[in-house]
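Every protein chain of the complex appears in place save one, which is left out.
== chain A ==
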Amino acid sequence: LPAGLSQWFPALEVLDVSGTGLTEMGTELLSLPCLHTLLAKNNRLGGPGSLPKELGQAPLARSLRVLNLSGNRFSEVPPALLQLRGLRSLSLGGNRLHGIPPDIQELHSLEFLYLGGNFITAIPPELAKLPSLRYLVLCDNKIQSIPPQLAQLHSLRSLSLHNNLLTYLPREILNLVHLEELSLRGNPLVVRFVRDLTYNPPSLQELAGRTVKTRNVPYTPSDLPESLVRYLSLASNCPNPKCGGVYFDSCVRQIKFVDFCGKYRLPLMHYLCSPECSSPYSSASQSSTSQSESDSEDEASVAAHRMQKVLLG
């Protein structure tokens, strides 16, 4: 960027330096007090000096609303970027990102996040701490699973996950009440009912812990070694609402299919406390498909109401 930029254009609000071959944007940015939109796509940014380190202290940190760095060479999200507290829209599409830093949660004003076309393999649960996030684009990456915490993104309206490596989704995805658009094409989604994926039989400690919890066996810290008191406090409730059971480390992962509007069947991952635990809808029938369908009826009607545009494509 030319030196003296802020002296010539102190009132600059929108700066577009896309397609100029920039390899770094330095201190010239720091003294632009009114800049709210910075477009720098299709450049050669990505090296260590791409963004000035002092970004967090500059007026830019509060004024910048839109930042487009798509089509550059970033292999990681530059830490300086995470100090842009006022940022509403961020695009890092078409870069070389392998992951998303947990500190992404610092961008608490973020509404639009475009990360399509990178090499991202996993999503940190901290991404779910962005309270205003409405549009999340993660298409064309290498994502293998979605953390269930993503269901905490209450403002999410549009989620783009097409062309990844997903085989199933967490059932919590049904909790995204305002989600209107979901793209899932180009994922190796499981299409047939899959029986218990892995199940390590519970240890004696786990079995004893379960009994203490489910039967409300009274105990005080003086009754047990501290490690066991801690262990007992980590009990998780079985998500099956009809089962009052708890589990510690040993749970069954099971894929169930949920119908959307009677058309698309989405494989959702359920955690159950044991292979015998299932909703009372399933009868003694051995047919795997009928069990998955009957168990999914109640969830399907709820999901169909909430999700208006499922774009499996």
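One rule holds in what follows: a contact is a pair of C-beta atoms (placed from the backbone, for glycine too) under 8 Å apart; a residue touches a chain by one contact, two chains touch by 3 or more; residues count from 1.
Throughout what follows, contacts and distances are computed from a predicted model.
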Inquiry  = Can you work out the missing subunit's protein name as recorded in UniProt? Choose among "Embryonic alpha 2 globin", "Cysteine dioxygenase", "Small ribosomal subunit protein uS10 domain-containing protein" or "Transcription factor TGA7".
reply    = "Cysteine dioxygenase"
Residue among A:V137, A:L166 or A:V212 that touches the chain left out of view = A:V137
Note = Absent-chain interface residues of chain A come out as 41-42, 70-71, 91, 93-94, 114, 116-117, 135, 137, 139-140, 157-158, 160, 162, 181, 183, 185, 189, 191, 261, 263-264, 308-313
